[in-house]
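Of the protein chains in this complex, one is absent; all others appear in place.
Each chain carries a letter (A and B) given by its place in the written order, and its residues are counted from 1.
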Amino acid sequence: MATTATEICAPDRRARRGSLLRRRLFDLVGWGSSALALLLLGGAMLWILGVVFLRGLSALSPTILTHVTEGYGGGLLNAIEGTAVLALGGVLLAAVPGLAAGIYLAEFDAGRLAPFIRFLADVLVGVPSIVIGYFGYVTLVVDLGWKFSVAAGSLALAIISLPYICRTTEMALRQVPRALRESAYALGAGDARVVLGICLPAALPGILTGILLALAISVGETAPLLYTAGWSNYLWTGHLTNEPIGYLTYAIWAFITEPFSSAHALAYAAALLVTLFVLIISILSRTILEGWRRRSPWERPAL
Amino acid sequence: MNFRRFTALVGSIVGVALIVMVAFLGIYAWPAIRFNGWHFLTQNNWNLGNLYANPITIRGQQILPAAHYGILFLIAGTLLSTAIAISLAVPVGVGAAIFLAEGTPPMLRSWVSLFVELLAAIPSVVYGLWGYVVVIPFLSHRVYPWMAKYLGFIPFLGGHTGSGYGLLTCGLVLTLMIVPLITATLRDALVSQGASRREAAVALGASRFETVWTVLLPEVRRVLIGSSILATGRALGETMAVLMISGNAVNYLPHNIYAPISTMASFIVSQLDSALTDPTGMAVRALAEVALALCLISILVNGLARVLLYYQDRHSAGV
Partner (left out) sequence: MKRLKSITVGVLTAVIAVLAVAGKGAMSSASPLPTPPADINILETGSSLLYPLFQLWIPYYTKANPGVRITPQSTGSGTGIAQAVAGIVQIGASDAYMSDVLVRQHPLLNIPLCISMQMVNYNLPGLNRQHLKLSGPVLAGIYQGQIRYWDDAAIKGLNPGVALPHHLIIPVHRTDGSGDTFIFTQYLSFSTPAWANSVSYGTTVSWPPVSGGLGAEGNPGMVTAIQDNPYSIAYIGTSFENAIEKAGLGLALLKNRNGNFVLPSAKTAEAAAAQMVPKTPPDERISLIFAPGADSYPIINYEYALVSRQQPSAEMAAALRKFFTWAISPRGGNAPHFMKAVHFVPLPAPVVKLSAAQIAQIH
């Protein structure tokens, strides 16, 4: 009994068998190559993580976590502290403008300003971080006289993180159903109360994801910091300008090319710490998002 | 001031930051732009000039003798490495997305895709470290000699395989960095395709793979193109990984696929300090011109992607 398209359309048994064979082959090749693609990616991922973790773990020692850098050896305490200061500084600086922009784009999207800001934010995402670093060097470090400093480094990181926080805030706020807003307005609440009191709390997981993303990006950046934060072998003394600061990604870049094994150990350990931190944040933000999606009784987020 | 205006004001910092940056770069690089003209883009001669000689005046600008700023090799390096990366990333990305969307059981799906997406989260400098430490020795000792020997008849694939630092190595590492961008977006798009199209295809007798290939993929074509362009944008701006594995070629074009290159982004990092020793300041402005060119290329590419994706958003029927 002819049931499939092949069987209906093919005139005779041999033709049917031939084209069936071709289709099976196509299927095999198709699934095979897509499986291969996934395996390639998975394999590469395992290779990178393997190198970073194995060499990083063997290089990690209590000294590295408790001492500051001395020349080609010593530890990474100054770099760890520096990364924390710079990343938190960058996120703090970017949080308010980013949130404000996201709120404006999601809630008050009438007229031409909102699409314009959205376009500019999308463009800013694509600007290479070295361009931002170069800009920071010429204006903040040299022209304004801040020299290598926490201020310059954090500001550069903030500019990089701004569009991410803006976009994720906007997307998170758009998931909040209109009914919630309308009922709040109907009860007489003003703009501020509706947004800050109702919508933000409802969209908090999504917003948090954006902040975590900005944190991860800030921890992993190197090029802009090379020309804004400089490098220091010492712990931060609290000065925001006129004093450089260390950061883990510098250790990775500068020490791996030195022909000294103590330098290599620092580089691997720094790579391990940075990668670990970034991976934990990515998994954390994914978990938050998944939990939010599953728990919310509203429509499934589209993108 | 009401809340609306407040958020608009504070929020527009995002836009102001970008505009200020591009405007500043343009103004700062203007003397260099006027001095270099179009030769900037068409010539292969980046020369800071005789740093220890007295400046001379050419075309109204003070520069060092023999100073010349032509970045054709940078444009070539940037475009070629990105071209290799995107031409490898699209097939791999599409294949992986198909397998993730259709071939993995839903329970495993989010874990496996998380694993793949983490590739995008790894910082560029860690990719550079991995490339420098393991990939380059592996490629230069095992893979490239084999390639040059057996595939050498293909143009650009034969000849001297060099030390492993070069165009193909950059292309391969860049591929890894941008594939997750394509895979993640495409997988989401495939998964969110409605059931009715799928069921129609199966009813006509298509196998699972045929459904994907002939029905679902064409639907998400625009998403594929949009995300590929976004991935291209990311590859164009990659700095640290390229800096560590590209070989930092200056003033020559790669003669085969294994030859060293330089990209615009990595060039800025490696040359800024040298440029600062130019007392006339023209070298720094020429670097600002490189930064501006890079910025404009990225803006163009990303703008294109956004337009396509935005159009897809508005256009898709979402059955």
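A few remarks follow.
Throughout what follows, a contact is a pair of C-beta atoms (placed from the backbone, for glycine too) under 8 Å apart; a residue touches a chain by one contact, two chains touch by 3 or more.
Here the structure is a predicted model, which is why all the values come from computation and not from measurement.
The residue touching the chain not shown here, chosen from B:Tyr28, B:Trp46, B:Tyr127 or B:Phe209, is B:Trp46. Of the candidate positions A:Ser34, A:Thr83, A:Ser129 or A:Ser232, contact with the unshown chain belongs to A:Ser232.
Summary of contacts with the chain left out: across A:Phe26, A:Phe53 or A:Tyr72, the touching residue is A:Tyr72. In the full complex, chain B touches the hidden chain at residues 45-48, 50-55, 66, 160, 162-163, 165, 247-252, 255, 260, 270, 273-274, 276-277, 279-280.
In the full complex, chain A contacts the hidden chain through residues 70-72, 89, 92-93, 95-96, 141-142, 146-148, 151, 196-197, 200-201, 230-234, 237-244, 257-260.
We adopt the following convention: only the chains that are shown with their structure count from here on.
Chain B has its Cα centroid 17 Å from the Cα centroid of chain A. On chain A, the positions that touch chain B within their shared complex are 3-6, 23, 26-27, 30-31, 33-38, 40-42, 44-45, 47-48, 51-52, 55, 96-98, 100-105, 107-108, 113, 116-117, 119-132, 134-135, 137-139, 159, 162-163, 166, 190-192, 195, 216, 219-223, 226-227, 249, 252-253, 256-257, 267-268, 271, 274-275, 278-279, 281-283, 286, 290, 302-303. Interface of chain B with chain A (complex): residues 2-4, 6-15, 17-19, 21, 24-25, 28, 91-96, 98-100, 103, 110, 112, 114-119, 121-130, 132-134, 176, 179-180, 183, 188, 192, 204-210, 212-213, 230, 233-234, 236-240, 243-244, 265, 268-269, 272, 284, 287-288, 291, 294-295, 298-299, 301-303, 306.
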